[in-house]
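These notes are about the structure you will find just below.
Missing here is one protein chain; the remaining ones are kept as they sit in the complex.
Note that the chains take the letters A, B and C in the order they are written out, and that residue 1 is the start of every chain.
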Amino acid sequence: MSTTEQMLESYPAGLGGVDKSRLAEGIDACVDCAQVCTACADACLSEDMVDELRKCIRTCLDCADMCGTTGRVLSRHTGYDANISRAVLQACITACQSCADECAQHAEMHDHCRICAEACRACGEACGQLLDSLG
Amino acid sequence: MSTTEQMLESYPAGLGGVDKSRLAEGIDACVDCAQVCTACADACLSEDMVDELRKCIRTCLDCADMCGTTGRVLSRHTGYDANISRAVLQACITACQSCADECAQHAEMHDHCRICAEACRACGEACGQLLDSLG
Amino acid sequence: MSTTEQMLESYPAGLGGVDKSRLAEGIDACVDCAQVCTACADACLSEDMVDELRKCIRTCLDCADMCGTTGRVLSRHTGYDANISRAVLQACITACQSCADECAQHAEMHDHCRICAEACRACGEACGQLLDSLG
Partner (left out) sequence: MSTTEQMLESYPAGLGGVDKSRLAEGIDACVDCAQVCTACADACLSEDMVDELRKCIRTCLDCADMCGTTGRVLSRHTGYDANISRAVLQACITACQSCADECAQHAEMHDHCRICAEACRACGEACGQLLDSLG
């Protein structure tokens, strides 16, 4: 059991009907994607062809910020405001889609972009499934 | 001229048609609101009636995170991805609306909630005007 | 291999002599601790005895912020400024120590505090070992 799941298990109140396993998957995907995007921006910055990766660096930094915020918002539960959660998840899905598309264009040349595109796709999907389950 | 405006003036590339003055107002409102929400969550935590302010604390923390991310995303310009900006602004407007509504309920009793509600309304409006101007 | 390690493996430049495995452990511990501290602050806020957990909530929020920043700083490598890394690691170790001590006082009563204290101890140790290895 991941520490994210352990924390959800130890939560002293209800989760407002949110599916616990989808929530844990969403949080973990956001946290993972934020780290990968931060690292990918930095790896792009080390490439010889950095001038061709400017947009990729920016998109990675934006996506890292949005995933970090989403992971934190999803880690707060009680008194749950579904409006905020839905809006934040929607913005995260958009950021992940943009970043996955951008990184995918450099995936054959740069392994860090391939890994980042995969993390963004996974995060977008986990957020989408969580959003759907919120009803 | 604020440092935000100075930085926009010194920007070495175009801003993709974004209105510079609305952009500066949006960034400054986000940065200000993030600080006020962080401080309001902490002030609520110091109130005797903290048990009645749990939802307010959470909403302030969520809004602080979302405003912080929006301020950073808006501070990155070139290669500008309007999809991310729009989605992030929309989520920020929603968070500010929720936080303004929640803090407004405690505004008569707690001055920090009154100031926070005002900062959230101002940030929501600045983000709304910027979003409209993006076309 | 974790995505953190995969990203380090795909890095296009040297890591300035930093031990790759200690670095991955430090990043992962920071990322994990930031999530756990965010969740513990929220769980404390849901407890009936929230008025006795105010300091714990604040310390968890501070530690979450410091671990998040440390995880991002450690995820940027080239052009490596050892002064910043050392100072950030030192602050993270201090925050983890304070949060572990505070949460440990509530560990028998609240499982989330027990898990959080453990995550803080683990993060402090991983940061300490990384700091030592920087020479």
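Keep this in mind: a residue touches a chain if its C-beta (ideal position, glycine included) is under 8 Å from a C-beta of that chain, and two chains touch if they have at least 3 such contacts.
Only a predicted model underlies this, so the values are computations on that prediction, with no experimental measurement involved.
Note that of A:D28, A:D42, A:E102 or A:E118, the residue touching the chain absent from this view is A:D42.
Residues of chain C that touch the chain left out of the display are 54-55, 58-59, 61-63, 65-66, 68-69, 72-73, 76, 78-79, 81, 83-84, 86-88, 90-91, 94-95, 97-98. Listed by residue number, the positions of chain B touching the unshown chain are 3-4, 6-13, 27, 31-32, 34-36, 38-40, 42-43, 45-47, 64, 68, 71-72, 75-78, 110-112, 115-116, 119.
Residues 42, 45-46, 50-51, 54, 57-58, 61 of chain A touch the missing chain (whole complex, contact as defined above).
Rule of thumb we're sticking to: only the chains that are shown with their structure count from here on.
For the pair chain A and chain C, the distance between C-alpha centroids works out to 19 Å. The distance from the centre of chain B to the centre of chain C, with each centre set as the mean of the Cα atoms, comes to 27 Å. Annotation for chain C: residues touching 2 or more other chains are 42, 45-46.
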